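One protein chain is absent from this view; the other protein chains keep their places.
Entry: chain A
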Amino acid sequence: MNRRDFLKVIAAAGIGGIVVMEGLDDFRVEAAEMNKDSNALQAKHWGMVIDISKFQKPEDIQRVANACHQYHNVPDIKDPKHEVKWIWKEDFEHAFAEMESKYLSEKIKTMNFPVLCNHCEEPMCVRVCPTKATFKRPDGIVVMDYHRCIGCRYCMAGCPYGARSFNFIDPRPHIGMMNHDYPTRAIGVVEKCTMCVERLNKGLKPICVEVSRGGIIFGDLNDPNSEVRKVLRSNFAIRRKAELGTGPSVYYVIGGDEEGA
């Protein structure tokens, strides 16, 4: 057999093998279909407006954070080196470091801001993820596929908002009340706010929006008639580190009195 014939035989055998393997693959049931829930909430660009006047007291943020963390089985780890957080409290100086001013009014200085993943239009975490574990959905939400996360923490280095936490230790022993309807995470993966995609998929609004007593307005930033756009039309709103070009989808309305204008 010469070289030419040998290559032909090998190629034919390879194709034959693939065909046989495909034929043996009985995985797909013919009738099986996988679709979206007909109740699923859909949008082009989900976003949030947070009305700070509804978060005057630290307890207001704590209530929202607790609801989120309990719902998603986020561990409560006291050690700040290991802590995991999806939504938490920050003061103006740290939430809006770029707007720092020597003569900031006392009121603004002492205000509390709930901060969370900004679900950026140009998310740095998605760019740097080597396994595409973090990705952006067509509706603008930046989510993680924990199954793919290898724990390299590039995304944590990339995120300018510190919105990501790494599970340095097994999170399970630190979960107070386990929500059995939602998975936990494992040691060695990064986690963050998911904008409750699992709830949106079923037609429910995010849990923080539901418990915020009107403090967090949720909607489609792409739809001029949506509630978020209405609020943004009539209020001055700021975003965290928008100058970095990440295009954060979470807006803050300080509101209330003269500081809001």
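One rule holds in what follows: a contact is a pair of C-beta atoms (placed from the backbone, for glycine too) under 8 Å apart; a residue touches a chain by one contact, two chains touch by 3 or more; residues count from 1.
As a convention for this text, contacts and distances are computed from a predicted model.
When the listed names "Amino acid/amide ABC transporter membrane protein 1, HAAT family", "Cation:proton antiporter", "AAA family ATPase" or "Multihaem cytochrome" are checked against UniProt, the chain not shown comes out as "Multihaem cytochrome".
For the chain missing from the display, the contacting residue among A:I10, A:A97, A:I150 or A:M178 is A:M178, taking the whole complex into account. The residue touching the chain not shown here, chosen from A:V64, A:I77 or A:V143, is A:V143. Listed by residue number, the positions of chain A touching the unshown chain are 26-27, 29-38, 40, 135, 137, 143, 145-147, 172-173, 178, 180-187, 197, 201-202.
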